[in-house]
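Only one protein chain is missing from this complex, and each of the others stays in its spot.
Think of it as A, B and C in the order they're written, each chain with its own count starting at 1.
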Amino acid sequence: MSASRLQTSNLAENVGTQPVFEVTGLTKHFGGIQALNNISFRLHKEDITALIGPNGAGKSTFINVVAGRFQPSSGKVFFQGRNIAGLPAHEVAHLGLSRTFQLEDLFTGMTVLENVMVGCHVRNKTGILSAGLRLPSTRAREKRIKEEAFEILKFIGLDDKAEEKTTKLPLGERKMLGVARALAMKPQLMMLDEPAGGLAAHEVAKLTDLIHKLKEEGMAFMIVEHNMPFIMAISQRIVVLNYGVKIAEGPPEEIKQDLQVIKAYLGGSI
Amino acid sequence: MFISETIQYAISGITSGSIYAIVGICWSTVFLISGVLNFSTGEFVMLGGMLTWLFISWGFSLLPAIFFGVACTVIVAMLMERIVIRPVRYPSETTFLLITTAAGSVIRGIVLIACGSDTRHIEPFLGSSPIMIGDAVLLPQVIIVVSVLVLIAGGLVMFLDHTLFGKALRASSINQVGARLIGIKINRVRLFCFGLAGGMGAIAGIVIAPIEFTGYSVGLMEGLKGLVVALLGGWTIRGTVVAGLALGLLEGLGAGFISTGWKDALALFVMLTFLIIRTLDLTSIKKLVYRHE
Amino acid sequence: MNDRSFKTEISIAGFAVIIVLLPLIVKGNYFVSVMNLVAIYAVLAMGMGLLMGQAGLISLAHPAWFGLGAYISGILAARGILPAWATPFVSAVGVGIVAYVVGAPVLRLRSYYLACATLALLLITQIAAGQLSDLTGGHEGLLGIPVLTVFGFEFKKDLHFYYLSWALCLICYWFLANLLNSQVGRAIRSFNSSEIASASMGIDIAKYKRHAFVLTAIMAGLAGSVFCFYIRLAIPSSFEFPLLVTLMMMVVIGGIQDLHGALIGSLAVIWLGEFLRNYMKNFFTSMTSEVEAVFFGIIIIVVLIFMPDGLTGWINRIPSWGKRLYERKQTSNQ
Partner (left out) sequence: MRRPVLSVFLTCAIGCALVSGLGYAGDMAPYKIGICVSLTGPAASIGEPERNGALVRINDINAAGGINGRKLEAVVDDEQGAPDKAVIGTKRLIDVEKVVALAGYEYSGAAMAAIVPAEAGSTPMVVGCVTEKTWMPTKKWTFSVVPRQKDAYNIILDSFLQQGAKKIACIYVDAAMGQMAREALSYVADQRGIKLAVEEKYSLGTSDISPQITHIKSAGADAIFIGGYVPDAAMVVKTARALGFTGIIGGDQAVLGPEFIKLVGKDGEGFITTTPKALVAGELDESDPQKKVATDLYEKYTKEHGVFALGGVHGWDTVNLISEALKKTDPKLDPAKPEDVEKIRVQVRDNLENLGSVIGQNGIFNITPDNHNGLGQKSHVALVLKDGSWKKY
């Protein structure tokens, strides 16, 4: 495992224009229902890629399959040159792919800070014995994790609510906390599942800023979203799904003109 | 000799199996329709038997005693839903598990305080002159037990499949929110389920009392076996009946030919194995395939 | 976080001082032996509370680990296979291995199914303890367990066991409190609220479930081992279904969300039980324990409905009440 990981990281440094992420022929069916049908596309680091489509198009399923929650029926998912299709979710996370959730799915029993600290899990292995005995190494690590988590909260603007329970946050802040938690994993690629859903205009603006800032730092993004103005403003590349099939792919301007996309969104009436 | 022995074991197995099946149906009706696993189901069985005995000892004749026994158990079951289940503010499996177990021990304790710890006996309904099958003996009460199972299971299937109310119940079991939208009141449904389960459990307790006696503590084991068969039967009525009879037969024959000491462990072992096998789905195999690619 | 663990350590130290001093203040073996039982059951309740409250695993097999620990220790010591002081360690390892082997398949189950499977485990263990009478002494119990001797020191008095079991209890508490405030603990707590989110944070849920399960089982095994040297008897009836109900009561009454809930629950349930046992018989000439069972049953129902966080929920709220009172006073003064 460690050898292959080393290899992939070497690859990632050398590739340049090679895609961070590539799906080929990804298919998923639940019983008789075809949720994803032979989807292929590439995702480059330079682009913020958006995945759009009407309700039931299979966007969330796509994220769930890629992130390891569901097993794909067939197809491959390459992440940094390695096929991650079928890996369990926690292993996918370890490879540097993180995601957020449509309904934010925070850890309700914990404080805001602790939620972010959970996100640091991938980079901090703690043995059960050393944790229970509170060995000096664990103490040091705990301190570091806490500082890191606090930094992230500051970065995202939630540091004043660090000790509050998540249930007390308003929706917008919960969404942001979801992003912060995913951020704590320091991922290579982040998949945001409807990050702007239910946000007010100023919150969306804040989110856009945040994404741009992170992109500067070299993080790749894939965003699933309904909010069209947001998508059109932020993304460089858009993939459109309908009934589990990819019907279009391209820069926002092209997609706006695409007849098939318009038809999919407005129903078959045109 | 061997054949009649086997028949004897089978009879004993079918008798207990029928009771397991009825109790199993009680578990699955409540669980399937209201999502609560009621860990005091066994106490309904105990209540049925004990109350009927109580009414008989007060001088009622058999049929009215049975009627009152069942009616009182139904009332207790519904009260339990009303007092214990409905007010729970943060419903979770853990809460329901704990609260129904506690309710069970309250019921058991009250019966014990009121009726004493003595074991009770109800006379067989059709007398005790045995029917001989070769050398094997069939008690008339066994016929009653089996026919009660057939009546309950058949009646319930008919009710759920062929009446409007039954269909509504099934609908609410599939989708609680949806059911609420089309005007089914979940609380009422659950109340009804508890009453139904209480009634069926009580009947099971009554018909078995002449064979197996009844006492304040019979509920624990009967309840547990019911849970086992409900699980094995996949919470469906047909499945539970099949599982109940199968488990009863397995126990009867196992006790007859293998060991009597491990009889109760057998049922538990079957349940454990079944549960574990259930978790082994195809995904883990698929995972292996993907990893080796 | 650091100040919280500092707080935990301070409170454990403070509590340890109270524990050490208590027998000097309150005389008598009876008090000591009841407190001893409180400590032993608190270890069990802590484990069960951790699994049910923090990890969201309804594990009902805890009494089985307790019994298994007692039997491993008891058999090894009574047969003279190992010196008594070494047996608790063997028990811990043995229980750990069994819990690991059993836990691997069983922990794939969830909610009620897990409850059913672990309940089955408990009952099977119980039946086995009665059936394997050559090994366990059957229902009569395993006799001939020697006095626990560590480096020539004989644990003969209740007071010795009092300190031993409280040491075990506080160490377990310290260990679990540390654990819960670490990455491991946060991982365990995270999948209780959302397994999907937890997995996508890179947490290997199956692994941590197993860790929590095995760890608490080992603690229960150790408690069982101490218990068997204490009453010098290993008998099926000391870890049967009633113990499970008792543990549930402790966890619920103490409060399921917090670790020290189990400790408080154990204190409350055992002392309340003793109180009822000693005073109820003035009102009920027989059936005292049934009255007790009904009483406790009603308490559980009331607690679950009206105060889901148990006693600790209330106690935790005291400071905020105080604060609110203080604030109200401040505002009225202005």
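The criterion applied here is as follows: contacts are C-beta pairs under 8 Å (C-beta built on N, C-alpha and C of every residue); 3 or more make two chains touch, one makes a residue touch a chain.
All values reported here derive from a predicted model rather than from experimental measurement.
Touched by the hidden chain within the whole complex are the displayed chains B, C. Touch with the chain that is not drawn comes from one residue among B:65, B:80 or B:139, which is B:139.
Residues 4, 8, 10-12, 14-15, 18, 22, 25-26, 28-31, 33-35, 37, 127, 130-131, 133, 138-141, 143, 156-158, 177, 180-181, 227, 230-233, 235, 237-238, 242, 258-260, 263-264, 267-268, 271, 274-275, 277-278, 281, 286-290, 311-312, 315-316, 318-319 are the ones on chain C that touch the missing chain. Residue positions on chain B in contact with the hidden chain: 1, 5, 8-9, 11-12, 15-16, 112, 117-119, 121, 128, 130, 137, 139, 208, 211-213, 215, 217-218, 221-222, 252, 255-256, 260-261, 263-264, in rising order.
Simple rule for what comes next: only the chains that are shown with their structure count from here on.
Taking the mean of each chain's C-alpha atoms, the chain whose centre lies closest to the overall C-alpha mean is C. Centroids of chain A and chain C (each the mean of its C-alpha atoms) stand 41 Å apart. With each centre defined as the average position of its C-alpha atoms, the distance from chain B to chain C rounds to 32 Å. In chain B, there is no position where the chain touches two or more neighbouring chains simultaneously. Here chain B touches chain C in the complex through residues 31, 37, 83-84, 87-90, 93-95, 97-99, 101-106, 108-110, 112-113, 220, 224, 227-228, 231, 261-262, 264-265, 268-269, 271-272, 275-276, 278-279, going by the rule given at the top. The part of chain C that touches chain A in the complex is made up of residues 1-2, 5, 54, 175-176, 178-179, 181-187, 189-190, 192-194, 196-205, 211, 215, 257. Residue ranges of chain C in contact with chain B, taken from their complex: 52, 56, 58, 105-106, 108-109, 111-113, 115-117, 119-121, 123-124, 127-128, 130-131, 241, 245, 248, 252, 256, 284, 287, 290-291, 293-294, 296-298, 300-301, 304-305, 308.
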